[in-house]
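Inspection log for the structure reproduced underneath, given as structure tokens.
Selected chains from the complex are presented in situ; the others are not included.
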């Protein structure tokens, strides 16, 4: 809460900047179209089943410069318009608790990591649509106060695959996409051409909107009100390409939502219909620079979620290796 | 606390199994011998400065089978003799807090992660010896209730390097090393020969004692009382080889400590003298199996600590890619 909020962005009028309004019926048709249920075992590893050892080998072979770039944001203990549940960080030993020698310094960390502030992975149990988790599992039977029994983060394990950076501000020659700007299938196709990369089977697609730079230069705002992200009309393209993971420097969904009555339609399509985990709230600024310097928008990506039994996701600090 | 503790191991008599006993004066001479202060910039990245882009490239080139093996233990919310500060995991939304659709399931996690239960990375600020952190920085001036201003985990960033597994039970043909069994320089040299691998500059050395298997089969015990780990006389060899990271399925130190008046002498040598971060409490059981199957004890290792400003380390779930 220290520091004032930035100038609140004015979201574009519905039906313009963030693209065509979508009815619930149209959405449900889209959901049915991209649905990939009953396809993999184990089911709750979802689209990560697409990442075969062969994909792992090929992604490792992408390493050229040997530059490793972290994609996580700092642990944020300060409340703000984009951080209503600030993370905790307390020192539990300053060398005065456990007897020396050596003196030890220890700390406690805590966080309600979903939301807009913490870089995290959404496991498949994070979202349900019409009462169902991915693969048609009834949410009520799968998730309770003890956590998720289907689609929990340990089912995913680590991910080692090819990452592709869709650096839209770089394509457009601007600092960032304004909050509320929707990314459509056409934008993806243009970015592929401009950046010289083609999204393929098993890839992790990372959308840079430049939101981290905007926050740094113009101040924080409430991304629940307005944020750049994917329009649902971009999802069929991603489904056709057979991606394994979708990520962004926001939470992937454009806001305001273009879909009537749905606050996070891309979450519903990716997590529930397609079985594609999401990476939310990345910091892609350093990767953008590194990619521009080398002209390479595909790279080895490694994501190592914590093994939290029953967890609906995990804070992560993914690394891209160019 | 549910579930009884396993049969408490009987630590070997001092000077035998975990022997030779080491005086404080001998330890200080050892400390001076392996000390690597004033060597790198940034200083608080310590021995990770040894991992150059060339190392990264070569480690990526080690990938053969494309098998990715996670090395983290599950988040442990149950108190026990090896877990006096159990981790927290609470559901903060069961689809009944944030309005649908989609329904969202969220959770809070918290942990005082140092200790013997959580797989974590020790940053260089974790330990001080004789009032000094690595590089001779005065601990009192560098660490306070706000965290560490030198040697905090963000200074490390992600690590991508060659990992080497010292699978001592595999060498010895036993299930595990008994708690209290010290690993000496000679054990390391024997393991290198038996496993066909040589520790080199910039490597991450991972010691498997089989403690996770022992815990599973014989029950939990207090590793602060007895655990297999490195004797201080093994450290000069590791220092000569120029390692970047040291890890174990315990906390690296043999206990009881062979050094008079020091509870964690390997921590002091690695973190404070050498600037070598530590990985504590790994689960190396699956990696042991995978390495045995392929006969390959060197592999790509990726460690991605959370970016916690001021943090003295981070829970992690490292991944080995064979």
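Each chain gets a letter, A and B, in the order it is written, and its residues are counted from 1.
FYI, contacts are C-beta pairs under 8 Å (C-beta built on N, C-alpha and C of every residue); 3 or more make two chains touch, one makes a residue touch a chain.
Here the structure is a predicted model, which means the values were calculated and not measured.
Complete-complex copy count for the single protein sequence, taken from this structure file and not limited to the 2 chains in place, is 4.
The working rule: only the chains that are shown with their structure count from here on.
Matching the C-alpha atoms of chain A with those of chain B calls for a turn of 180 degrees, to the nearest 5. Between the Cα centres of chain A and chain B there is a gap of 29 Å. Interface residues of chain B facing chain A in the complex, by the touch rule stated above, are 52-57, 60-61, 63-68, 70, 72-75, 85, 88-95, 98-115, 125-131, 139, 143-148, 154, 157-160, 261-265, 267-268, 271-272, 300, 302-313, 315-319, 321.
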